[in-house]
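Mind looking over this structure? Questions follow.
Note that one protein chain of the assembly has been removed; the remaining protein chains are unaltered in position.
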Amino acid sequence: MIDVLYFAWVRERIGKTKETVETEAETVAGLVKELSERGQRYALAFSDLGSLRVAVDQELLDFDASLKGAREVAFFPPMTGG
Amino acid sequence: MIDVLYFAWVRERIGKTKETVETEAETVAGLVKELSERGQRYALAFSDLGSLRVAVDQELLDFDASLKGAREVAFFPPMTGG
Amino acid sequence: MNVRVQTEAFDFGLEANNFATAQTDMGAIVTFLGIVRNLEETNLSYMDIEHYPGMTEKAIYKITDEAANRWSLGDILVIHRYGRLSTDDLIMMVATASKHRKDAFEAAEFLMDYLKSRAPFWKKEATDQSQDWVVSKVEDESALKKWQ
Partner (left out) sequence: MNVRVQTEAFDFGLEANNFATAQTDMGAIVTFLGIVRNLEETNLSYMDIEHYPGMTEKAIYKITDEAANRWSLGDILVIHRYGRLSTDDLIMMVATASKHRKDAFEAAEFLMDYLKSRAPFWKKEATDQSQDWVVSKVEDESALKKWQ
């Protein structure tokens, strides 16, 4: 069971801020593949991974990062703070 | 007739803030040579030109700068503002 | 080190003075202040800043720790707002204190470069025409290269 969070336009595109997902995926990329199969909104949101960033347990990582022991995964566009 | 100004330790070493000098020197270096002959205080103050800076009419210049038309020459150590 | 992520407005001058006064042997203080501006020819009505509660402060502390490791600093302050902001509102500020001006300057610029694209904030600008997420700039990503 992993909490999946969405921010900014990813949140808007998917239409959720957060959901709990049952997954056997071993990496973020595997999770993305599963999520993308959940429908058009998801497929669209995840259609270009180059325009997405991911945090696993609140740490910025790459899409090939392991999900072993992960409790929270967040997807969002490149940050625009400052 | 040129006003010659001294600042910081140059002022202290020569013992004057300002004096008016009658000179035929064509360059700052020429003026320095004349001033150095005015006594030990001057000779000491001008003994190491590498540790001195000069401004002609309030503009930082080199010791080979011309004195043509100059009204004010200032001698001082490297600046330490900021 | 002091990191504040808040919706409330802050007083830049007051924060800057408090920061400077709190130092005892740091002679060089550098601050950066970011203000909401109507830079494009569009007519900005307001800006919404979203962030990632839980991760945000952690991510900022990671950046300030890195700055403290790389430069000789006495103190760091980061304030970043989220929520709805209007033109002329203060978005965020950074302050650094060091014995040496070079350290204070470089650390402040480093903090800004990393806060810009490594702290989880997202800006959405609303004009009378539309609402658009601000797109990250290639320059912002390449600005990080000089610190690597």
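Letters A, B and C mark the chains in the order given here, with residues in each chain numbered from 1 onward.
FYI, contacts are C-beta pairs under 8 Å (C-beta built on N, C-alpha and C of every residue); 3 or more make two chains touch, one makes a residue touch a chain.
Everything numeric in this text was worked out from a predicted model, so none of it was measured.
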For the chain not depicted, the shown chains it touches: B, C
Identified contact with the non-displayed chain, of C:V5, C:I49, C:L77 or C:M112: C:M112
Of B:I14, B:V28, B:A45 or B:A74, the one touching the omitted chain in the full complex: B:A74
Missing-partner contacts on chain C, residue numbers: 11-17, 20, 23, 25-39, 90, 99, 101-102, 104-105, 108-109, 112, 143
Residues from chain B at the interface with the omitted partner, ascending: 5, 7-9, 11, 55, 58-60, 74, 76-82
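Everything that follows uses one rule, which is that only the chains that are shown with their structure count from here on.
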Farthest chain (mean CA position) relative to chain C: B
Euclidean distance of C-alpha centroids - chain A vs chain B, Å: 71
CA centroid of chain A to CA centroid of chain C, Å: 26
Centre-to-centre distance between chain C and chain B (centres being mean Cα positions), rounded to whole Å: 48
Interface hub residues of chain C, defined as touching at least two other chains: none
Of all residues in chain B, the ones touching two or more other chains: none
